[in-house]
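A protein chain is absent from this complex, but the other protein chains hold their places.
This part shows subunit A:
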Amino acid sequence: MITIQNVSKTYGKNKVKALDNINLEVRDGEIFGFLGPNGAGKTTTIKLITGILNMDEGSILVNGIDVNKNPIEAKKQIGYVPDNPEIFNRLTGLEYLNFIGDVFEMDSKERAEKIMELAEEFEIKSALKESISSYSHGMKQKLVLIGALMHNPPVWILDEPMVGLDPKSAFTLKKMMRQHADSGKTVFFSTHVMEVAEKVCDRIGIIKGGRIIFVGTVEELKERKNDESLENIFLELIENE
């Protein structure tokens, strides 16, 4: 479960707030899709949840643990995939995953099983001993995904996770998201694509200009699409594909 309360965020000395007093609750057992046009504040929200950025005001709880007050415990709940998989290029895939395993204090047997299983599923087993710099964009994305999921975190936070994945892997990921949510845990992911959201999400939230303008199911959104406030965003997210 993720609870976001009255959170605002301004970058540096900018005048405009990147996030303006947002409130959101993502429940256990659901896949929550976070939609919005470019620059809306999706990545910013995610970086606040994962403790990468400091918020100006408000609070965020991950499974009841306050991100500000107890960052280490909160981060242990989270598996995070950043929007850009450019990471430690000089390491090999294996070294990266082992590092993640050490940080989460997983024992060797558990990590071997989990990594091999995920690598098999995403078909990058044979590349794990190579330097990350030799990976394709999609392979990097897969590696980061494995790193995020291998330690069995209850809360998944994925920033545009499908970008760069081939259809088969995207399908695998969606299937895994479903299983995770069905086991009573939480998936929070951002996307631009309404179609993806429609297919996999239990509920969605729409953010624009740093404010949340809709939270609910896709059906509810469709019913209300003649609302003046939602009409434009609906067009932006659907018709421009």
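Simple rule for what comes next: a contact is a pair of C-beta atoms (placed from the backbone, for glycine too) under 8 Å apart; a residue touches a chain by one contact, two chains touch by 3 or more; residues count from 1.
The definition used in the following text is that contacts and distances are computed from a predicted model.
Colleague: If you had to name the missing chain as UniProt does, which of "Quinol oxidase subunit 1", "STAS domain-containing protein", "Electron transfer flavoprotein subunit alpha/FixB family protein" or "ABC-2 type transport system permease protein" would it be?
Modeller: "ABC-2 type transport system permease protein"
Colleague: Using the document's definition of touch, tell me which of A:Ile78, A:Leu118 or A:Val187 contacts the absent chain.
Modeller: A:Ile78
Colleague: Looking at the whole complex, which of A:Gly51, A:Pro161 or A:Gly210 touches the chain that is not displayed?
Modeller: A:Gly51
Colleague: Using the touch definition from the top, which of A:Ser133, A:Asn152 or A:Gln179 touches the missing chain?
Modeller: The single option touching the absent chain is A:Ser133.
Colleague: Touching the missing chain, which residues of subunit A?
Modeller: Contact residues on subunit A toward the absent chain are 47, 50-52, 54, 71-73, 75-76, 78, 80, 82, 84, 86-88, 90-91, 94-95, 98-109, 111-112, 115-116, 125-131, 133-134.
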